[in-house]
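The complex appears here minus one protein chain, its other protein chains still in place.
The first chain written gets the first letter, and so on, giving A and B; residue counts start at 1 in each chain.
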Amino acid sequence: MKKAIIIPTISLFLICLFATLLLGVVNGVTEEKIAQNAIITEENSRKIVMADAKSFGEKTEGEYTFDGTTAPYSYVEALDENGNSIGYVFVTASTGYGGKISTMTGIDKDGKVTGIEFLEIGETVGLGMNATKPTFKEQFKGMVSGISVNKNAPSGNEIKALTGATITSKAVTKGVNTALDIYENVIKGGANNG
Amino acid sequence: MSYSKELLSIFVTYILTQNFILSKFLGICPFLGVSKKLNTAVGMSAAVIFVMMISTAVTYPIFNLLTAMGLEYLETIVFILVIAALVQLVEIAMKKYIPSLYNALGIYLPLITTNCAVLGVVLLNIDTNGYSGDLANFGRAMVCSLGAGLGFMLAMVMFAGVRSRLEGADIPKFLKGLPITLIAASLTSLSFLGFAGLVENMFA
Partner (left out) sequence: MAEKKSLGKEFTKGLIKENPVLRLVLGTCPTLAVTTSVSSAVGMGLSATAVLVCSNIVISLLRKVIPPKVRIPAYIVVIASFVTIVQMVVKAFLPDLNDKLGVYLPLIVVNCIILGRAEAFAGKNKVLPSAVDGLGMGVGFTIALCCMGLVRETLGSGTFLSGVSSINNGSGLAIPFLSQHPMLIFVLAPGGFFVFGLLMACANKLAEEKGLPKAVLHGCENCPMAKSCTIKEKENCASGEEVAK
């Protein structure tokens, strides 16, 4: 009876131990590469959202509460060839239809959006995924704090929602608005939120 | 948006617009396999709701533990084992102490371990609500799994009705059997597509 319990337990334990060891080893090999990939994507995206910048400063990370949800964010300062600050590039998170959307937003000294890019997005192909098309992303250029979504005829500080994907459009807009809010309150206002 | 309103919107979203079966394709096996009779469909989905809730309640704190130790990469293996062990434990306990419930739900429990809807809801919860381990996010995760489970039940029950109609229908020979079942599923899914704009306008 005792044997019937001990042998399966030990063999299962050994299998688990071995599996975990193997995973640890593979993780050791791939971890660095995964981290590197993330850095490369981020650096390439920075150049797209802030085309005028020649170099970027150190990354600052934190958490920020916007519209009832708390999410982590990060930002870097964008510098021109003389090392003068020309704006900031933010990475903010929001929840779309298919999960987390990580948006990168470039904001210049006047608090205007210079461009957006997605670091992580997994929306419905054919609907929400259309957010990655240039026609949608271009709309955000020049917008200021408090962007809203309009389904039919956008005017002023509004963007046109994607057909059949208002949730995605709103989520992206929320990400960009969060970045604008952080710029206003944390960087310009000097307040230290979270 | 207030917290309670947000929870309500998550709840409705997961039942109607992001239905696990009809729009996320999670749990197709039981959907096609045990939706033939209404009572089995209800029993299976009740068991799924139950397992989804307890798995989320258990794996959510475990993920925070894994994050604290920098072992996030073990999440898949840890979650599937925890779910499997948990289901087994619940089955044994239920058999011994609540035999009436066991007869209604317990028989479906072993089938649920390898149901992708359960592992799916757990992983999605970590992905969307896993920002930090505070209680508010835990609440979102729980409401999300309750909604996902109820959505699963809704799809199963509706489809059981559709299939009972199919039995008496005169179906072209080449579509008989599985093909017509899938096409019926396609139409059911199409009808759920109509809910797409509902939630955002309800809670706007």
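The definition used in the following text is that a residue touches a chain if its C-beta (ideal position, glycine included) is under 8 Å from a C-beta of that chain, and two chains touch if they have at least 3 such contacts.
Treat the numbers as computed from the prediction; the structure is a model and nothing was measured.
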_Chain not shown, its touching partners among those shown_ = A, B
*Touch with the omitted chain, as defined above, among B:Ile10, B:Ile49, B:Leu66 or B:Leu124*: B:Leu124
*In the full complex, which of A:Val49, A:Ala71, A:Leu127 or A:Ile159 touches the chain missing from this view?*
A:Leu127
_I'm checking contacts with the chain that's been left out. Which of B:Leu66, B:Val90, B:Ala141 or B:Ala185 qualifies?_
B:Ala185
*Which subunit B residues touch the hidden chain?*
22-29, 32-34, 36-37, 40, 73-77, 80-81, 84-85, 106-108, 110-111, 113-116, 119-120, 123-124, 127, 174-183, 185-187, 189-190, 192-193
*Residues of subunit A in contact with the chain that isn't shown?*
4, 7-8, 11-12, 15-16, 19-20, 22-23, 26-27, 30-31, 33-34, 37, 41, 98-99, 120-122, 124-127
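Here, only the chains that are shown with their structure count from here on.
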*asked:* How many angstrom lie between the centres of subunit A and subunit B, each centre taken as the mean Cα position?
replied: 28
*What residues of subunit B sit close enough to touch subunit A in their complex?*
1-3, 6, 18, 73-74, 77, 81, 124, 127-128, 131-132, 134, 196-197, 200
*Of all residues in subunit A, which touch subunit B in the complex?*
16, 19-20, 23, 27, 31, 63, 67-68, 70-72, 93, 95, 97, 99-100, 164, 166-167, 170
